[in-house]
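Heads up, the thing below is written out as structure tokens.
The other protein chains are all here in position, but one chain of the complex has been omitted.
For reference, chains read A, B and C in written order, and residue numbers begin at 1 within each chain.
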Amino acid sequence: MISQASNYRRRAIVDQIMRGMAILATIVALIPLFLIIGYVIVRGGSSFSIAFFTEAYRAPIALGDDIRSPGGVLHGIVGTILITGLATLIAMPVGIMAGIFLAEYPSNSVAMTVRFCTDVLSAAPSIIVGVVAYTLIVRTTGAFAGYIGSIALAVLMIPIITRTTEEILKLVPQTVREASMALGAPKWWRTLTVVLPAALGAIVTGVMLAFARAAGETAPLILTVLGNNNLSYNLMAPIAALPLLTYRYTEQPFPVLNDLAWGTALVLTLMVLLVNISVRVATRNRLR
Amino acid sequence: MSHANQNEHPNITLKDLKPFYGSFQAVYPVNSIFKARSITAIIGPSGCGKSTVLRCINRMHEVVPGARVEGQVLLGDQDVYSHTIKPQAVRRRIGMVFQQPNPLRQLSIFENVAVGLRLDGMSKADVNVRVEESLRSAALWDEVKDKLNHSGLALSGGQQQRLCIARAIALRPSVLLFDEPCSALDPISTLKIEELLVELKQQFTIVIVTHNMQQAARISDHTLVFLVERINDVHRGVLVEEGETSQIFTSPQDERTTDYISGRVG
Amino acid sequence: MPQDTQQLTTWQYIQRRTQHGDVFFWFITLSFALAVVGLVAVIGFVIWNGSELARERFGLSALFQDGWNPIRGNFGALPAVYGTLVSSMIALCLAGPFGVLIGVFLTELCPQWLKTPLSFFVELLAAIPSVVYGLWGVFVFAPFFRDHVAIPLANSVGQVFPLLGGTVTAGRSLMVTGIILAIMILPTIAAISRDVIAVVPNHQREAMLAVGATRWEVIWKAVLPYARAGIIGGMMLGLGRALGETMAALMIVGGQKSRVPESLLEPGITAAALIASELPNANDFLHESMLIFMAFVLFGITLILNGIARMLVWYSARGPVGSIRA
Partner (left out) sequence: MEDIKAHRSPLALQRTVAERTIGHVQAESRTTRLQIANFSFYYGAFEALRDISMEIRDRQITAIIGPSGCGKSTLLRSINRMHDDTPGARGKGMIAIDGTNIYAHDADPIMLRRRIGMVFQRPNPFAKSIFDNVAYGLRVLGWRDRNAIAERVEQSLRKAAIWDEVKDRLKSSALGLSGGQQQRVCIARAIAPQPEIVLMDEPCSALDPIATLKVEDAMLELRRDYTVVIVTHNMEQAGRVSDDTAFMLMDSQTRAGLLVEFGATGNIFTNPKDQRTEDYISGRFG
């Protein structure tokens, strides 16, 4: 009485094959991704040493068969923290305030324009921002410097912070806003006492994600920061940065420097992993 | 009743039916018989598991991740949960209409009705005949015959719902399940659907879930009342009473049914 | 009736005069929001202005001429244009189908316990800096590809199809770049496919299931058509990312700037890589202006792609109401 359609067998086989294909595609696609992370961990990990974290660059000198250690990447770590830290300081107020504007005045033409502009900024290849910073600042001041890199990175961070702030603030239930509104609270009071406290943790994670992304950006730095082989704390002059070291040491003919490139890549990757995982853990607790 | 007749118009029997979500049993065991060529209404407050029970009948319950069913659902004398039977075959035999009218967005009105037939690989000519027949049965043909190529979404809510009924009828099932089919519709569309249901019961065994008690009273022959039982913060659906609709609404046997029907709970 | 009988302080008086302070709040947030608009204006102005020399001198035709050689004053950017397009198209052709299938797997087929970790992993990969992909490409993938794919390919198929032929020397080539770019944009496409498939309403799936469709028939006839616009949008976003990607291309593409390579297995150049490598030490204003001009074109193309893509994703998430399909 309950009978199967006559062509069911063929359909069932197609079903099986296509579902298998989707699984297979996922596995195949994950292979290179696992390989990359695996290589970075193994080869980067083996180049880790105390000197790696405590010394700046030393020129590799051949002593017989042995090539002396080229020092470490402390200058890159310091540079990245300084450059990205300044970038965060620039981007945070702009991004958060603009995000508040978008969330609290969501549907006028100014908000549409602002939203369009954040989309433009986040769509722009990072090299474009580098080109603009180069043309506008490096060319006029005549010098590469760390702070120019910070400005370029800040421009890349702003759309991320703005949009996460907007999204997070919009997640704060409208009903809670209404409760405050119905009690006669002005908008600014409502935002400060109800909306922002509820969203603060998530905004911080948004900033952290932007920081992680900016710390790995390389292209704008090539055009603005230039790089430095010595440990420097001066953002007004060329300064080293981890992604720049990864790039430059990749291009070097010395295997010891190539090893350092793997090491810096691992540092960058670990940072991205840590930030993303901690953000994920933090937001999961918030949502449940 | 001859065997062939029983085949054509089978009863549905629920035997110790227990729907689970993961390890949570959502409803206490249900035993009941839904008679052929009649309308059985399942009423109850939200969260009482009435939709869940309905979806067990054509094996739509198990589509939800982690959901499973214990017990039996007999269509005539065949258990739809038998290992030899595929859920796809069950669903072709037991059609379903959902709460929200759900024409497939990318398909035309015609293709929406034909979609199940196309899966079977039915010939073009046969499809044409069957689509027209189904749309006529669903009392929609006159309204859409000139725009069969238009999107189903261009129809009003009530028309969309009748389109979905036509889609279910097209496979010539013997049972039609309705999951709150009118809750998204305006009063006039509701009336049309109700009239259609009464019409359709000549050919199909009909089970309808509704939260609207008046609706159940208007159209159904039998009524099952489900309620939520709360024990230690665990909410579980329970079948509290079943019987002739007139009897349920005029002289319910169970105190809880009285409370529910008089609006004291739910 | 009870009233707020408390005395107004001066501050409260001022607040009420200025709509309870909301005007200030509006003004402050607005200024920061307009700063974002200002940034875009500055970017647009700078690359428009900076590329003026090249635009007046060559116009778009420079993008279709071969033989880039700044020292001799030849600014034919065709090799870069060709390299950018070809590597991005390779990336899209590889990552597109894979990405969509991953999206399907994550939403429709994946067991519940695997969903969150796998989704998270895919998102994580989009966050890994591109210089890391470049590094891996240079030291691991390019040599592997040269020895096990490129050389055998050039020696067999390459004899017939020059596009896959030529002499394979270094591992770096447009093909390798395209493959690395594919790996890089795969998470983007997969994540967007997953998102647009996840918002396909369940009632669409139920409609197919209730007429006795198999799982794949539900995906093929109800889910993918519904999500089609969004999936295409996701691919375009991926393409935009591939077009503008600088570091991986700069490290792997090989830096062959002077001519259009005959074979995909030869080194080439992409626009972004060309800009990054030559702008800081450009010979003269014209050279610089030409590079900025290329940045301008790149910016324009990625903007258009992104604009369309976002519209498609948005359209897919919202869905048209009452659209007519004749």
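Following the convention adopted for this analysis, contacts are C-beta pairs under 8 Å (C-beta built on N, C-alpha and C of every residue); 3 or more make two chains touch, one makes a residue touch a chain.
The structure presented is a predicted model; accordingly, all values stated were derived computationally and were not measured.
J.: Who touches the missing chain here, A:Val176, A:Met236 or A:Ile277?
T.: Counting the whole complex, the residue in contact with the absent chain is A:Val176.
J.: Where the complex has a chain not shown, which of A:Pro186, A:Gly227 or A:Gly263 is the residue touching it?
T.: A:Pro186
J.: So which of B:Asp16, B:Asp186 or B:Glu255 would be touching the chain we can't see?
T.: Candidates B:Asp16, B:Asp186 or B:Glu255; residue touching the omitted chain: B:Asp186.
J.: Pick out which of A:Val14, A:Ala198, A:Ala237 or A:Val256 touches the chain that's been left out of the picture.
T.: A:Ala198
J.: Which parts of chain B face the unshown chain closely enough to count as touching?
T.: Here the touching residues of chain B are 186-188, 190, 212-214, 261-266.
J.: Which residues does chain A use to touch the chain missing from this display?
T.: Those residues of chain A that touch the unshown chain are 107-108, 173, 175-176, 178-186, 189, 193-194, 197-198.
Here is the rule we go by: only the chains that are shown with their structure count from here on.
J.: By the document's touch definition, which label belongs to this structure's chain graph: line, ring, star, complete, or other?
T.: Complete.
J.: What chain sits nearest the middle when you go by CA atom centres?
T.: Central chain: C.
J.: Using each chain's Cα centroid, which is most distant from the centroid of chain C?
T.: Here the answer is chain B, farthest from chain C.
J.: Of the pairs B-C and A-B, which shows more C-beta pairs in contact?
T.: B-C
J.: Need the CA-centroid distance for the pair chain A / chain C, whole Å please.
T.: 15
J.: Could you work out how far the Cα centre of chain B sits from that of chain C, in whole Å?
T.: That gives a centre separation of 47 Å.
J.: Between chain A and chain B, what is the gap in Å from one C-alpha centre to the other?
T.: Each chain reduced to its C-alpha mean, chain A and chain B end up 51 Å apart.
J.: Can you list every residue of chain A that touches 2 or more other chains, as numbers and ranges?
T.: In chain A, the residues touching two or more other chains are 5, 11-12.
J.: Listing for chain B: what residues touch at least two other chains?
T.: 88-89, 92, 119
J.: Touching chain B in the complex: which residues of chain A?
T.: 1-8, 11-12
J.: What residues of chain C sit close enough to touch chain B in their complex?
T.: Residue positions touching the partner: 112, 201, 203-214, 217, 221-222, 225-226, 228, 319-326.
J.: Could you list, by residue number, the parts of chain B that touch chain C in their complex?
T.: Answer in residue numbers: 58, 60, 63, 65-66, 88-89, 91-92, 95-96, 98, 100, 102-108, 115-116, 119, 149-151, 153-154, 164, 167-168, 170-171.
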